[in-house]
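Heads up, one of the protein chains got dropped from this complex, but the rest are sitting where they should.
Showing subunit A:
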């Protein structure tokens, strides 16, 4: 890992490194070293990862690194590093933290800490507030957090000891580790890394899906139910305003005055009222004043009502409509005379109103918030978005279920502020191939792009492409043959044979839930599942996350106690994205078919069109790229380090084609031999047996010395330096 290029000076980079080879630690140690050497050049490291366990892992790595530093230098360093997460993971309030869902926790916290609640508490001490926040506000704000490494649990611990709320302990840390949603939201990003932003280094780990995250963060769907809820919300608002007008008219006047002065003013010192809002909203509007038409509360409610009626009329369509944002704006102006400018301020105006009306349960107003966010987005961005109105689902054309999709097609919109704000952004993951497509779709110019492979003392991964069944039937999940019984039977055979020879855990991925359900049903009818059960227990992922978690835990238990199990799962599902199958939890991964995205969706079609027009990326290239990155993600779950080993079985003949194979990460590609391109099930079984038998031999330190493990002397030796230089040249 010594060959990591120096890209911290300035500029962005894309790095692909196989998982489990110390990607995190090498990046961390490099950046920390740089930070120590040039404390003025790089002030802050923002490390973004995807899931909570991954975030915690990063912090643990960092802790080790710091321990090593203090051991080597024999002095305690004053680094402060901490992990950040949502309130749900950090709250220590006994009542609030017992809630299970993030939204509930946010809502409850808000109802205890909002500024007006606290004001009320001042006048009436029996009014409930969060004592932890009060304590923090009174004492903790001035006291800096002692230097050290804080994981989520450490923060909670610290908070409990001091009686301070850990969520608001966000201070000036040298290293911040959090989920990348936080960075993509400009408001939160501001809060965390105020004026020092320019000299920060940002690392996006596990970033292979970053474009989808960007797109998700800016897309909105509106159904008839949303509109109904919103209607209720608007009515509630109306009533509340009436009531307040009778009792406390001054409050509304005060709000009006503030709005005249500008939203920015209104936002000062209101950290508790800011919470991670869903779509990414542009922050320029914070600089401007709210237009006059929606300044008074009644006017705004009336405005919302008109907008709502307009949307309702739009949903009463009989056929599919697709239009761009400007078209939509023109139409709305023609029909109900709503201008672009007030629409843009819709979201902020609603938030301000909710604050003024002292509505505690923000979660109740999610529908209204959604509509207003949509209004803001549609009026802000003229490019890169599309509006699709579908009167019914494709599968059920008789049931009217109109949906308005406002979908983002350009991931660079959401991530652009990040690239602009920070001096260097590093995007990294185990599977980023082909590398050149990421800069194109995210619209930035990387200084470095590199794909590293593993230096292995033994070939611990064994990718096999199974293209035929024993009866020579071509295996493929493509549309024409997916109902074919011969294919399904052969897939079943493959799993059955593998279950007999692979020890402990096997994970099998299907291309979609529907496909998996069908296959499981026909395996059940053919008795294949029964035969598999003789060898291993079967667990199946469902669309219900709680149920799947249980299945997953049982699966691990079964692997742990030696019974062995099979997990049937879905590519693009939750399991394929966030769960690692280390060591015996996954000795083999079988990928049934190529996980193409559902191509008939209009949203996808629109996005493909946009990609073709804007970035000159052909539809097929993108689809294959997308399918292959998911396939690589799935099979990559099994190998989490050099001591790990696992089979990777691609059960589809299309994987053998150069255009598919070439899009796999280099560290997988280089182990695919010409001999393993189009195997039958039997051949694959033979190869696997051989591989597993070899891998099961004890793997000792001596075997790795000089190859994947270097002693200090070896590292300094001339010969090894040459070798490293040579390897570095190749990449």
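One rule holds for everything that comes next: a residue touches a chain if its C-beta (ideal position, glycine included) is under 8 Å from a C-beta of that chain, and two chains touch if they have at least 3 such contacts; residues count from 1.
Quick note on the criterion: contacts and distances are computed from a predicted model.
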item	value
Among "Dynein axonemal intermediate chain 2", "General transcription factor IIH subunit 1", "Cell cycle control protein" or "Tetraspanin", UniProt-listed name of the chain not shown	"General transcription factor IIH subunit 1"
Full-complex contact with the absent chain, from A:442, A:558 or A:679	A:558
Per the touch definition above, residue among A:464, A:508, A:604 or A:647 touching the missing chain	A:604
Given A:147, A:537, A:617 or A:677, the one touching the chain that is not displayed	A:537
Identified contact with the non-displayed chain, of A:47, A:79, A:164 or A:178	A:178
Of A:89, A:174 or A:476, the one touching the omitted chain in the full complex	A:89
Residue ranges of subunit A at the interface with the undisplayed chain	51-53, 55-57, 60, 64, 85-86, 88-89, 94, 97-98, 100, 102-103, 153, 156, 178-179, 181-182, 212, 215-217, 219-223, 226, 276, 278-279, 366-367, 370, 393, 395-396, 399, 405, 407-408, 513-514, 517-518, 520-521, 524, 527, 529-531, 533-540, 542-554, 556-558, 561, 563, 565, 574-575, 578-579, 582, 597-598, 601-604, 640-641, 643, 701, 704, 709
